[in-house]
Structure formats: structure tokens, C-alpha cells
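Here it is, the structure in full.
Missing here: one protein chain of the complex. Every other protein chain is in place.
As written, the chains take the letters A and B, and residue 1 is the first residue of each chain.
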Amino acid sequence: MTTVDPVTVEAAGDAVSAASGDVAERSDFGSYLLSKVAAAIVSFFVTLVIGFTIFSIMPSDPVAALTRGRPTSPRQLAALRRQLGVDKPVWVRFVDFLHRTFTLDLGYSYQYHATVTSLIASRIGPTLLLTGSSTLISIVLGIWLGVRSGWRHGSRLDRLSSGVSLTLWSVPTFWLGLILLVAFSVGFGPIPSLFPAGGMTSAGVGGGVIGQVLDVSRHLVLPCLTLVLVVFAQYVTIMRSSIIDELGNPYLLTARAKGLRDDDVRRKHAVPNALLPTVTVIFLQIGGLVGGAITVETVYSWPGLGYLTFNALRIPDLQLLEGTFIIFSASIIVMNLFADILYRFLDPRVRAQ
Amino acid sequence: MRRQQAGSVMRHGRLRRAGAALLGLGVVAVSALVGGGAPAGAASNPILKIASDTELTTFNPFTSYYDGELNIIAVIYPSLTVGDSHNVPQPYLAKSWSHSPDNKTWTFPLRTGLKWTDGKPITAQDVTWTYNLVMHNDAAASANGSLVTNFASVTAPNASTVVIKTKTPQGNIPYVSLPVVPQHVWASRVKNIAKELNTEMPVVGYGPWRLTAFKTDQFATMKPNKDFMNTGMFKGAPKYSELISYYFKSSDASVAALRTGALDQLTGMTPTEFKALAKVGGIKTYRTAPVGWTAVEVNPGARTKGGQKFGTANPALADQRLRAAIAYSFNRPLLVSRILDGLGDPGASYIPTSYPEWAWKPSAGQAITYNPTKANQILDQAGYRKGSNGVRIDPKTNKPLNLRLGIHSDDDQDAQISQYLVQWLKAIGIHVTIQSLSFDALNKNLVKGDWDMLMDGWSTGADPTYLLSIQTCGALPPSKTQSGSTDAFYCNKSYDKLFAAQLSTSDLKARAANIRAMQSILYTANIDIILYYKDQISGLRTNSTSGYLTGSPDSNGVYPLQNHFVNWSQAAPVDAKSSNHTATYIGVIVAVVVVVALVAAILLRRRSTAAERE
Partner (left out) sequence: MTAVTAPVRVAAPPRTEALRRFVRAYVRMPTGIAGLVVLVAFVALALGAPLFISQDDLNVIKATGASLAPPTAHYPLGTDQAGRSVLLLVIWGTRASLAIGVIATALTMVVGSAIGLVAGHYGGIISRALMHVTDWFIALPGLPLAISLAAVLGQGPTSITIAIAATSWTGTARLVRAQTLAVEARPFVERARALGAGNLQIVSRHVLPNVMPLILVSSTLTVAGAILSETTLTFLGLGDPTNVSWGSMLNQAFNQGAVTGGAWWYLLPPGVAIVIVVLGFTLTGRAVEAILNPRMR
């Protein structure tokens, strides 16, 4: 599900342009920002309600997870239930839940003997490293290829890149990860084992900071490559259609009429304008990518939030799942907000007003 | 090499800053992640690198119950006795021991002159304080409380003697050994002991190793204890400069680490991985005797201690003949060859085969082997005639024999096994519905008695008391809403009598005889139909490690049960040239190229955006 349904991508793009259109009339940036932040807060609150509802459907008993496979006295069980508030009415638990969320107390994971907040804090770094590096590469690659195929759409390069993009969109992320793992980590046929099979660091690596950075980079290659392959295809598609949309515009004709070279028309006129919707949509997607990395992190046992979610799923450790769900939602909402602001910032028409 | 236009400088400068900030963030993230990170070490300082069996989160001996943590706790905290390479208890903190004729008073004179790693002396007071905490504090009892339920008192008549008094005669006291902690460190932690992780480094303890560094979920680093005793089975400080227990999140990753030399020893992998590893040079793959079994539990009807019945088990399962027929329908050797790839043994006795002192085998007449014909005969004779769709009908209720089989959704082997069971039971006219449940949900059903059959597994240490206790009437729940430690609501008076007898004797032979008789009862009852014992499968880098394994393999190549305490104390480095790292270097080079390309791409991009945006 890192692969986003094309319909959704379009819809999301529309959402942004529609929203931005609405507020374009208001020239005051402050009030624009305020309204966006307010909407984000409402949205986050709704997310909390939805999250709470989901995790309250099943009258779960986290105590059972705690007492996994070992003798516990009834007295210990009762004390734990009281401590966890399992026996309180729903609304009390909801208020309690809100209070805890806003004080960053997301509960306790008995599986890990640690607070959910501390677990999440320790896993955010690896996830940002993985999604950040793969997004950077995907954006560069996607925009570059998208511009070239859009500019000469119908050319051989365009058809090739469209074909590749479409195929990669159809590949399940986790399976691509497994195949890359067999090919480049286990080693297959003439290919030796080039990269570690998982994790982020090796046991007992020396060599100071440089050695450790290299070690992490070595572990990063395959998971990053997997994400790039799946994600960049979507950026190609978006950038390509943005460029095609720009093609018919009269200003390009004017530019050409001025006698500018084709390359210059593309670079100085078409790309900057087409970049705008692309960048916005990309930001909308980055938020989702953090949650979408679950399968890649699982296949490569990358110690990030996604792998934490997968491990929580096996018990299931509901408090931990709830915690990661909130973080994933928050990342999307923050990125959407960022996209809105960025749009406002980049769009010359909006700024001119 | 285009020059920037003046007009674009402002905006462009901002973009560049943003880019630099992103890049900086990446670098910061990388260094932050590794900064606290991997321990350094060079080839000249031999390090023993072991894969941890489980995640590492706490070293609190009062609450920890995961193997990976327990293995470490065993080498950094002392105990009165410790198992040797045959898992027979030997004196550790105690010099020796003796007991009263009624087996209710046990006296342990202690060694003198031993010191905690912070230099303070280890006294009898530390021992009694630790034992009493486990006996009287619910939170401190969560890991080992079940071991001391029969203890009346633990006292120190003088600074070098500990006396344990039990409520009823108990013969296995030398087997019952708790990790002892320094009172001067732990006294202040009692208040919050449930949440104490004991991860403040270095940890004050005593043992062949000292715990010096730790990163949650990743590794624990130990250094040899120079002051460790050199007497009897103890050989002073270990011969490595460090021991690192490393947790791998996937078995693919740990197998790969062993293959490339990033690990010296690894226990636990799939049979497929075991076979792949066997082909790699410099690595010895080995099997050790199993300490646990995998079974199908059958619910004969849930009941409380008082005899009140509850739950939704199919009433037909109370019929011992039906349970026997079920047992006859299972082809256990096929499971061993298909699911374990031959790395295990078909199930029979309740106590796993790795403990020869308690081992029991069914006699030829008693043995239940794969025999669907016989199973069908038993059911025909018992009046379970077949209905029109091939499913038998329970003569008492006139309902078809539909049974539920609960499996753990997070256990791949459960899912595999269940597909075989369904087909075998179908062949004798029993229809089975598989319920794939989370651990949480399965446990809940178990307690409520809402199940017919469950996939289950238990393992045991050298003393099987707890494993035997879960089949006693005393383990039944006190009421419908409470849970007991019972496994399958089994209750049999003659079994209970034997249980009490084996517990009270200190005569090993008499105890073994009782335990064998108990296993015979359980075998015939078929409430835990033991499918197989799975060998522990491991890999060891013999080109870097020697003296790790103890004992010699049997005719099937299976080593006797290993003891981590002994393995980790006695292993020694092999002075060998480092293995071929070409592949690793290629990997490093590719990684460098990728990073450089990434940076270059960003820089180029930045330059070209500069040109585009005029």
C-alpha cells in the first residue's frame, strides 16, 4: 500500500488544488495558515476518535499478553486489570485516552517492557533515515524521468518509462524486497552475497564513525532500493502528466516564438510550472510512505516504526498498535499541512495576490 | 556550469538551505543512530559473538522470562547451585548442601571471600534477602515465584550459611536455584520492581561475565570477570575480551551474519536455513536434544477445583476412547520429516528426551502409532457411526463430531501442522474447523474453556516439577472466572498422589520411578497428544571458536542438551586468519557509490533547478 491507487492520487491532487483555490481569495497569509492549522487539528482529533473506536471494538485484555506463558496469581491479574483501567466505562477511557495522548503517554507495551512513547521515539530515526533517503532518490529520479517522458510523450523513452512505471506500480513491495534479498544478500548463481540480510548495524563493527556510517549505509542499500523502485514510478507518472498539462498552454508557444531553444523552453518555463502540482502531491504522499514502509521494514527487519508495528501485530499488542497508528496518522496530517503551506509558497499566482 | 541569475538568488538560497538541512538531518540521523551504537572491536581482541534467542529489554532477574535475557542473567548473577554440562546441579555460591531426614530443611554452607563486581562481599544476607523478596512480593515473584510456593522460610543463621525450610517435604531443592542479587543495590529498587529494567551499566553482579553495555533490542556486551572463581567446574575468567549477545530480528539476517562471520554462534533457525548453512565452510551445524514438545491439547471438559463444569468443549471429548482414536489417527513421523525436515523426534513421553534421568518410553503394547484403521475400529466399537456425509455422530448427543482446532496465528508451524491434522481426522470421520487466533484470543478461550483442541507447546528445565504440576487437580481454576495454571483441565487422583510423592523425596531413583509412572498415565489419557520434539538447531563458527560445545553426539548426530553457562564460560578463540571478506568489501564499495551518487544527484539537481528558475 505504498503504492497508491492512481484514482486516489488524482483525488488528493484535486483536494489540494481545490483547497488552495478556496483560500486564494484571502490574501492574508496569516489567516490562511491559521485555517490550515485549525483544519489539521480537527483532522487529528477525528483520527484519534477513529483510532480509539477501532481499538475499542474488541474488548481486549492486555493482561493476557502480559501473562504470556507463565504462572500468574489471580491477585496479580486483578491488580493489573485495575492498573490498566480495563474495567472502566468507555467514555472515561476515551477522556483518559485523549489526556494521555496529549501528554504523550501512549501506554505501556508488556511485550517490550517499555512505554509506547519511548519505543516509538527509538524507532523514528531509522524510519526517517529509510523513508527520507528513498524519497530523495525517488523524487530526483521520478521528476527527471517524468519531465523527459512528458515533454516528448509518445516517444520510445516515454513508452518505456510508462511501461516500467506501470509494472513497478503493480509489484507488491514486500515481494520485490524478498526477491532483492535473495538476489543480492543471500547471493544467487554467480552473484555473491553483497549486502547484509537485514537490520541496520552489524555486530561488533569497528572503524569509528566512518566505519559505522558505512556499515549503516550497507544495510540501507537494499531496503532503500526497494522503496525507490516502488515509489519513483508514481512520481514519474505525476510529473509526466503535469508536464503534459502544461504543453498546451499558450505561454509555451510564446516562449518558443521568442526563439528559445526547446531545452530552454522546457527547463525555464514548463518545468517550474509543472513542478508545483507535483511537489504538492509528493508531499501528500510522503506522509503515507512512513506507514507504507511497514512491509519493507518487515522483510529487511529494519528497526523502524514499521517493523515495530509488525511485531505488535503478532501478539497483538494493541496499545503499541494504537500508538504507531496515531504516529502514522499524525505524519500524514503534518505532511498535508506542509503541502498546503508549500503550495501557497511556491505558486506564483497565489503569491502575487 | 550556468551562472545564476541575480533574481533567483534569494529563493534559490532558501532552497539550498533546505537541501542542506535535509542532508544534515540525514547525517545527524545516521550518526545518532550509530553513535550510541555498535561496539568497537578489532581482530586482535577476540570477541565472542552470539545470537540472542529473544529480544533484549530487561536484565531484571525478578521479572525477565525470555531465554535471551535469562542466558545473560545466568552468567552475571550467581545462585546457590548451577547446572553442569549434564545439567546436574553443582555447588556455586554454596560450597555443598545437606538436608534433614524429612526433606523439609536444607542447609547450604556458602563459599567465603567472593565479591560483587563493585568490590563488596557476597554474604548469606544477600541470598536470604533475594529469596524472601521473591516469596513475599507479588511483583518480584513474576518470574520465579512458582519455584518458591512451598518455601516456609529462608534464613541465615550466620554470615556464611543459608537454611531453606519448606512447608511440605521437597526433594528437588538443589534444582531450585534463584539468581541472587546484591541487596545494597536492589533494596532501593523494591518499590518499583515491576518496572525496573536493570539496564544501568555496568550491572553489579557476580559470575564469569560482567554486563557492561547494552542497547535495547540490539545487543548486550559483557566483559570477563577477572575475579571469577577458579575451582571445580569454574575455570576463572573467560578467555575472550568481550562477549556480545546480539539480537537479530529475522532469522534470515542472523543466518547471514553467521555465514559472513559477524556471528560465532546461533541457535534457532528453520530447517531449510539449517540445510543451507551446512554447506558453508568454517561453520559447524549441529543439533542438540530437544527441551520441549509440540502437542495437540484436547479439552475433556472444563471444570473448577470444586467440580463445577463450564465452557463449550464438545462433550464427546470426555470419552477417553475418542481421544485415543484421535491419537491413533496422527502420523507423527510424517510431521517430523515434513515440518522439521527430520530434525526432531516423534512425540511420546511428557518430559522431553533430553533429560535421560526422567525419560520414559511407552511399552510395545501401550505405544500409540499411526493406525487409522485401528482408530476407525475404536470409534465403530464405541458407537460413533458415520453419518451420510462421512462425519461420525456422537451417540450420546446425536450430533455430528465437529471439532474446533485453535492455532496460534503468529506461529507458522501451527498453521502447517493444522493442515495435516485436519486431513487425518477427516479420514476417521471427524470434521475439524481451524481457528487461527492471536495469542491473546487463544489464551482467553483457553481460560474460558471455549475450545475443543489447541496447538500447544511447553519446554522445561532439568527439574520438571512445574511442567508436571500443570496436570494436577490443584492447577484447576478456583472459579469459572479465574484462571488456574491448568493446561487442559486434567484431574486424576492417582496422578496427584504420584506428584506429591516425587516432590517429597530426595532419592533420585525413587523420584524418577514416580515421574515415569506419571508420564504413563498422561500418555494413556491423551489430553496432551505430543506430536514431536523439535531439536534445537544451531550453527557455530569452528574457524573462530573452540571448546564451545560439550558432550559428544549420538548416532543421529544429536548433541546432548547444552548449558549456556558452561558454553559461554569455556569457549576459547581460535587463532586463525580472518575469513574471506571480498563480498563484504564489494558491498561497502557499492554502498559508497550509492551514497556518492545520491549526494551528486542532489547537488546537480540543485544546480539545474537554479538554472531553470530564473
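FYI, a contact is a pair of C-beta atoms (placed from the backbone, for glycine too) under 8 Å apart; a residue touches a chain by one contact, two chains touch by 3 or more.
Not measured: the values here are computed from a predicted model.
Novice: Return the single residue from B:L263, B:I283, B:L437 or B:M453 that touches the missing chain.
Specialist: In the full complex, the listed residue that touches the missing chain is B:L437.
Novice: What does the interface between chain A and the hidden chain look like in terms of residue numbers?
Specialist: So the residues of chain A touching the missing chain come out as 1-8, 10-12, 14-15, 43, 46-47, 50-51, 54-55, 57-58, 60, 166-167, 169-176, 178-179, 181-182, 186, 188, 197, 287-288, 290-292, 294-295, 298-299, 309-310, 313-314, 316, 318, 321-322, 324-325, 328-329, 331-333, 336.
Novice: Hey, which chain B residues sit against the chain that's not shown?
Specialist: 251-252, 255-256, 269-273, 275-277, 331, 334, 337-339, 341, 407, 409-410, 412, 414-416, 418-420, 422-424, 434, 436-438, 441
By definition in this document, only the chains that are shown with their structure count from here on.
Novice: Give, as an integer number of Å, the spacing between the C-alpha centres of chain B and chain A.
Specialist: Their C-alpha centroids are separated by 36 Å.
Novice: Could you list, by residue number, the parts of chain A that touch chain B in their complex?
Specialist: For chain A paired with chain B, touching residues are 60-62, 64-65, 67-77, 79, 112-114, 122, 125-126, 128-129, 132-133, 136-137, 140, 181, 185-187, 192-209, 212-218, 220-221, 224, 267-268, 271-272, 301, 303, 307, 314-316.
Novice: Which residues of chain B touch chain A in the complex?
Specialist: Within the complex, chain B touches chain A at residues 22, 25-26, 29-35, 37-42, 47, 49, 55, 57-58, 63, 65, 138, 142-143, 145-146, 195, 197, 216-219, 244, 246, 248-250, 252-253, 255-257, 259-260, 262-263, 409-410, 438-440, 443-444, 466, 478, 482-483, 485, 582-583, 586-588, 590-592, 594-595, 598, 601-602, 605, 608, 611-614.
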